[in-house]
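With one protein chain withheld, the remaining protein chains of the complex are depicted in position.
Moving on to subunit A:
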Amino acid sequence: MDNKQKVIQWLQETSFREVTLSVDFIVTGYISYFYLSQLLNATPEQLASIEWLSTVLLEVIVYSIVLMVVSYIALAFISDDELSRPMDVREKQINLVGYKYSAIILQVGVILALVQYNIAAQGFEFMQSSVPHLPLHILVGAFLLAELAHYGVQLYKGRTGEIYE
(Lines give C-alpha, C1' and ligand atoms only; values in the text may rest on other atoms or scores of the structure.)
Protein backbone atom coordinates (compact mmCIF):
# COMPACT_ATOMS: atom_id res chain seq x y z
CA MET A 1 0.00 0.00 0.00
CA ASP A 2 1.59 3.27 -1.05
CA ASN A 3 1.37 6.55 0.84
CA LYS A 4 -1.46 7.87 -1.31
CA GLN A 5 -3.61 4.83 -0.54
CA LYS A 6 -2.76 5.11 3.16
CA VAL A 7 -3.88 8.74 3.15
CA ILE A 8 -7.11 7.80 1.37
CA GLN A 9 -7.76 4.95 3.84
CA TRP A 10 -7.08 7.22 6.82
CA LEU A 11 -9.43 9.83 5.38
CA GLN A 12 -12.14 7.18 4.95
CA GLU A 13 -11.78 6.01 8.56
CA THR A 14 -11.83 9.55 9.89
CA SER A 15 -14.86 11.79 9.82
CA PHE A 16 -14.60 14.87 7.68
CA ARG A 17 -15.30 17.03 10.72
CA GLU A 18 -12.21 15.51 12.38
CA VAL A 19 -10.12 16.29 9.31
CA THR A 20 -11.42 19.87 9.29
CA LEU A 21 -10.68 20.24 13.01
CA SER A 22 -7.18 18.81 12.49
CA VAL A 23 -6.51 21.30 9.71
CA ASP A 24 -7.81 24.16 11.88
CA PHE A 25 -5.58 22.96 14.73
CA ILE A 26 -2.48 22.75 12.51
CA VAL A 27 -3.13 26.17 10.93
CA THR A 28 -3.65 27.77 14.37
CA GLY A 29 -0.52 26.01 15.63
CA TYR A 30 1.48 27.43 12.73
CA ILE A 31 0.08 30.93 13.30
CA SER A 32 1.02 30.66 17.01
CA TYR A 33 4.53 29.52 16.06
CA PHE A 34 4.83 32.40 13.59
CA TYR A 35 3.72 34.97 16.18
CA LEU A 36 6.00 33.55 18.89
CA SER A 37 9.02 33.37 16.58
CA GLN A 38 8.45 36.98 15.49
CA LEU A 39 8.44 38.08 19.14
CA LEU A 40 11.47 36.01 20.12
CA ASN A 41 13.55 37.19 17.15
CA ALA A 42 12.60 40.85 17.49
CA THR A 43 15.03 43.48 18.74
CA PRO A 44 14.08 45.58 21.81
CA GLU A 45 13.45 48.52 19.48
CA GLN A 46 11.06 46.46 17.38
CA LEU A 47 9.23 45.22 20.46
CA ALA A 48 8.75 48.79 21.63
CA SER A 49 7.53 49.96 18.22
CA ILE A 50 3.75 49.98 17.82
CA GLU A 51 4.17 50.11 14.00
CA TRP A 52 6.18 46.89 14.02
CA LEU A 53 3.67 45.25 16.33
CA SER A 54 0.69 46.26 14.21
CA THR A 55 2.50 44.89 11.12
CA VAL A 56 3.05 41.54 12.88
CA LEU A 57 -0.60 41.41 13.95
CA LEU A 58 -1.70 42.25 10.41
CA GLU A 59 0.53 39.45 9.07
CA VAL A 60 -1.01 37.05 11.60
CA ILE A 61 -4.51 38.00 10.43
CA VAL A 62 -3.62 37.77 6.72
CA TYR A 63 -1.84 34.40 7.16
CA SER A 64 -4.81 33.08 9.15
CA ILE A 65 -7.29 34.05 6.43
CA VAL A 66 -5.13 32.81 3.55
CA LEU A 67 -4.27 29.48 5.23
CA MET A 68 -7.88 28.84 6.25
CA VAL A 69 -9.21 29.63 2.77
CA VAL A 70 -6.56 27.49 1.03
CA SER A 71 -7.06 24.56 3.41
CA TYR A 72 -10.86 24.72 3.12
CA ILE A 73 -10.63 24.77 -0.69
CA ALA A 74 -8.32 21.72 -0.52
CA LEU A 75 -10.70 19.96 1.90
CA ALA A 76 -13.67 20.71 -0.33
CA PHE A 77 -12.18 18.40 -2.99
CA ILE A 78 -12.11 15.40 -0.66
CA SER A 79 -15.31 16.03 1.29
CA ASP A 80 -18.32 13.79 1.05
CA ASP A 81 -21.87 14.80 2.00
CA GLU A 82 -20.88 15.14 5.66
CA LEU A 83 -20.39 18.90 5.64
CA SER A 84 -23.90 19.54 4.39
CA ARG A 85 -25.38 17.60 7.32
CA PRO A 86 -26.06 19.38 10.59
CA MET A 87 -24.15 18.28 13.70
CA ASP A 88 -25.86 15.61 15.75
CA VAL A 89 -26.47 16.05 19.50
CA ARG A 90 -23.19 14.37 20.50
CA GLU A 91 -21.16 16.57 18.17
CA LYS A 92 -22.92 19.65 19.53
CA GLN A 93 -22.04 18.53 23.07
CA ILE A 94 -18.40 18.04 22.08
CA ASN A 95 -18.43 21.45 20.43
CA LEU A 96 -19.74 22.99 23.67
CA VAL A 97 -17.08 21.22 25.74
CA GLY A 98 -14.49 22.73 23.37
CA TYR A 99 -16.00 26.18 23.86
CA LYS A 100 -15.93 25.70 27.64
CA TYR A 101 -12.15 25.19 27.75
CA SER A 102 -11.68 27.94 25.19
CA ALA A 103 -13.71 30.37 27.33
CA ILE A 104 -11.75 29.50 30.48
CA ILE A 105 -8.42 30.21 28.75
CA LEU A 106 -9.75 33.47 27.30
CA GLN A 107 -11.07 34.59 30.70
CA VAL A 108 -7.74 33.85 32.39
CA GLY A 109 -5.90 35.63 29.56
CA VAL A 110 -8.06 38.76 29.80
CA ILE A 111 -7.69 38.88 33.61
CA LEU A 112 -3.91 38.43 33.36
CA ALA A 113 -3.73 41.17 30.71
CA LEU A 114 -5.77 43.54 32.93
CA VAL A 115 -3.59 42.77 35.94
CA GLN A 116 -0.43 43.32 33.90
CA TYR A 117 -1.83 46.57 32.50
CA ASN A 118 -2.60 47.83 36.01
CA ILE A 119 0.83 46.80 37.28
CA ALA A 120 2.45 48.72 34.43
CA ALA A 121 0.12 51.71 34.96
CA GLN A 122 1.00 51.84 38.66
CA GLY A 123 4.67 51.83 37.77
CA PHE A 124 5.56 48.66 39.65
CA GLU A 125 8.75 46.96 38.47
CA PHE A 126 7.26 43.52 38.40
CA MET A 127 9.76 42.01 36.01
CA GLN A 128 13.43 42.79 35.62
CA SER A 129 13.16 43.37 31.86
CA SER A 130 9.63 44.46 31.13
CA VAL A 131 8.27 43.57 27.68
CA PRO A 132 6.57 46.52 25.97
CA HIS A 133 2.87 46.05 25.14
CA LEU A 134 2.81 42.92 27.30
CA PRO A 135 -0.99 43.04 27.95
CA LEU A 136 -1.57 42.92 24.18
CA HIS A 137 0.77 39.93 23.80
CA ILE A 138 -1.01 38.18 26.66
CA LEU A 139 -4.38 38.78 24.94
CA VAL A 140 -3.13 37.51 21.56
CA GLY A 141 -1.46 34.53 23.23
CA ALA A 142 -4.61 33.69 25.17
CA PHE A 143 -6.68 33.93 22.00
CA LEU A 144 -4.38 31.59 20.06
CA LEU A 145 -4.16 29.18 23.00
CA ALA A 146 -7.96 29.25 23.36
CA GLU A 147 -8.36 28.42 19.66
CA LEU A 148 -5.88 25.54 19.97
CA ALA A 149 -7.76 24.25 23.03
CA HIS A 150 -11.08 24.58 21.22
CA TYR A 151 -9.93 22.42 18.30
CA GLY A 152 -7.74 20.08 20.38
CA VAL A 153 -10.41 19.30 22.96
CA GLN A 154 -12.97 18.57 20.22
CA LEU A 155 -10.53 16.21 18.50
CA TYR A 156 -9.68 14.45 21.76
CA LYS A 157 -13.26 14.15 22.99
CA GLY A 158 -14.51 13.12 19.55
CA ARG A 159 -11.86 10.41 19.25
CA THR A 160 -12.10 8.99 22.79
CA GLY A 161 -15.84 9.50 23.12
CA GLU A 162 -15.39 10.53 26.76
CA ILE A 163 -17.48 13.66 26.73
CA TYR A 164 -18.85 13.38 30.27
CA GLU A 165 -15.50 13.55 32.12
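Keep this in mind: a contact is a pair of C-beta atoms (placed from the backbone, for glycine too) under 8 Å apart; a residue touches a chain by one contact, two chains touch by 3 or more; residues count from 1.
The rule we apply is simple: contacts and distances are computed from a predicted model.
From the set "Phosphate import ATP-binding protein PstB", "Helix-turn-helix transcriptional regulator", "Zinc protease" or "Sarcosine oxidase subunit beta", the protein name that UniProt assigns to the chain left out of the figure is "Helix-turn-helix transcriptional regulator".
On the side of subunit A, touch with the chain left out of the figure occurs at residues 15, 17-18, 82, 85, 88-91, 158, 160-163.
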